[in-house]
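Apart from one protein chain that is not included, each protein chain of the complex appears where it belongs.
Think of it as A and B in the order they're written, each chain with its own count starting at 1.
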Amino acid sequence: MAFISIKNVCFSYAEETDPQLHVNAVDGVSLDVNKGEFVAVIGHNGCGKSTLAKHLNAMLLPDSGKVYVDGDDTADEQKTWDIREKVGLVLQNPDNQLVASIVEEDVAFGPENLGVDPKEIRQRVDNALKAVGMYEYRTHAPYKLSGGQKQRVAIAGILAIQPKCIVLDEPTAMLDPSGRNEVMSTLLKLNKEDGITVVLITHYMDEAVLADRVVVMDSGKVLTEGTPDEVFSQVELLKKHRLDVPQAAELAYRLRGCGVKIDRIPLKREDCVKLLEEAIK
Amino acid sequence: MSCILELKNLGFTYGKGTPFEKRAVNNVNLKINKGEFIGIIGHTGSGKSTLVQMLNGLIRPTDGQVFLDGKDIWEEPKQIRNVRFRVGMVFQYPEYQLFEETVYKDIAFGAINKGLTGDELDRAVRSAAKFAGVKENHLEKSPFDLSGGEKRRAAIAGVIAMEPDVLVLDEPTAGLDPMGREILLSQIVNYHKTRGNTVILVSHTMEDIARVADRIIVMNKSELVTFDDTKKVFAKGDMLSKIGLQVPQITNIMQDLKQRGFDVPDGVLTVDEAVAVLAPLMKREGATW
Partner (left out) sequence: MVRDVSFGQYFPGRSIIHRLDPRAKILMFIAYIVIIFCTFNYAALAVTTLFTAVFLVMTKIAPKFYVKSLKVIIFIVIFTSLLNLFYGTGNPIWQWGIIKLTMNGINRALFVSVRIICLILASSCLTFTTSPTELTDAIERLMKPLKVIRFPVHEVAMMMSLALRFVPTLLEETDKIMAAQKARGANMDSGNLLSRVKALVPILIPLFVSAFRRAYDIATAMECRCYRGGAGRTRMKSIHMGARDVIAFAVTALVIAGVIVCNIMMAAVV
């Protein structure tokens, strides 16, 4: 069984009293996340991707369907804290998830809640801060850090719990480009070097391009999924749902429309240049 | 073209005379013409936020002057509020400034402060709501019942309703999804076209700036690096990446092609332009199709 297995999940925030307005925020989603994978979930605001994220660590429970984490049903109250230890959730606003006034004390918050031995907490905190490249800032006050730095501290706070999987709900939406780069390279490193499973909810397609697998959501449903190449080559479908595609992909797609023969849809700058060069020759 | 805003040796130092002194803006000189669409780029801490807050007198320069229509805005410090009505400023995440009972009242707040009343006020509010894309049936709702994107539009309408000569927007699309960004941006472009007013857009999203701005101000480390036509600025891809700014992917691709000896122009900013340049080139050079 996959590490996280989502089976036909429906969820609605609306009150039962008004069936007319009853809209499922998540509407019959089935999805597997394997150990060590880097999965990006993209879609518009309100497409249900954030609601789905909160299902992965039992912050929300499905109205119908099931979510299994490492074989455990998230609806099983006995397992709630085990699940939150295995799947850490990082939220959008970095300011609102740092709870202590000193960086290292904030990172310690998770293991402290788990009752970990003080010496081991120290170890975990140092390791987590090193993993996100914020060790030098361990005695700083969070409010003096940049957005990207704060978000890396938030990630360290989750890492110190030693989860198998990190789910991030639009962690870069409030950051500037350099903050976004910091967070993305941190996530890639955690995934590639430390083998942590990453589920990244985002609306930036240039971040999704870096994932192993991309899931596109629309109106609570999975629109399409696959490798970045597979997903972003469906330029027409994405455009129809007014989602972004990399400019490289759009250019190749449009040139095809003009009758130019390009056999692949490129996502990256170098690849696109190469293909165009071939096409011109 | 007549000049609406002129900055002369403009500078600002935070905490002047204290041990925490920090130079935020240093010796900026520039002229902005009536009706121009100006983009400002620079990364966080480059001084661009301080710069725009000096344009409407929210921050008083520690040296140099700001001229609005040829008049130093700090000539009569007591009248500085009037400058704020003429240079409307939309802050980052403006939805956090909403406070009135209804969207209508909130949009009207600035206009009432300006002194508009009666029909004039009503007309200003409704036309601002239209420009910003606030739905008619939302006007009587509480602003706190709107969605995130709708709140943002209501807040922007609140500044447009003051009918400023210059509209400054600091990162208006931050945090929006691609569709929301697209819609908001086209509304701003439409406002600029219809009203013919000066618009100054601060943004991290180079693709957006590239698409809409006539001229671009580049700020780095408190200094004005360059102020030039959009195409010319983006043609200097190396300079921009050196100061940590990203050029649109399409511009980079075209630049690469040029370096490999293909006959393509500098500073291609949009996919449309690139297609227009490349399609004939490929057919002419005998690609198989």
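Some observations on this one:
Please note the rule applied: contacts are C-beta pairs under 8 Å (C-beta built on N, C-alpha and C of every residue); 3 or more make two chains touch, one makes a residue touch a chain.
Note that the structure is a prediction, hence the values are computed from the model and not measured.
The chain that is not displayed touches the following shown chains in the complete assembly: A, B.
Residue B:Asn113 is the one among B:Asn113, B:Ser147 or B:Gln259 that touches the chain missing from this view. When the full complex is taken into account, the listed residue touching the unshown chain is A:Glu85, out of A:Asp32, A:Asp72, A:Glu85 or A:Asp206. The chain omitted from view is touched by exactly one of A:Asn24, A:Thr51, A:Thr74 or A:Gln97, namely A:Gln97. Residue A:Ile121 is the one among A:Ile121, A:Val183 or A:Ala252 that touches the chain not shown.
Touching the missing chain, out of B:Thr13, B:Gln53, B:Thr173 or B:Thr198, is residue B:Gln53. Panel shows chain B; residues 15, 18-20, 53, 56, 58, 81, 84-85, 88-89, 91, 94, 96-99, 109-110, 113-114, 144, 158-159, 162 of it touch the chain omitted from the view.
The set of chain A residues touching the chain not shown comprises 57, 59, 81, 84-85, 88-89, 91, 93, 95-102, 104-105, 108-118, 121-122, 125, 139-143, 154, 157-158, 161.
In this section, only the chains that are shown with their structure count from here on.
Centre-to-centre, using mean CA coordinates, chain A is 30 Å away from chain B.
Chain A makes touch with chain B in their complex at residues 44-46, 146-147, 173-174, 176-179, 203, 205, 242-244, 246-248, 250-251, 254-255, 258-261, 269-270, 272-273, 276-277, 279-281. If you check the complex, the residues on chain B that touch chain A are 43-44, 147-149, 174-180, 182, 204, 207, 244-246, 248-250, 252-253, 256-257, 260, 262, 271, 274-275, 278-279, 281-283, 285, 287-289.
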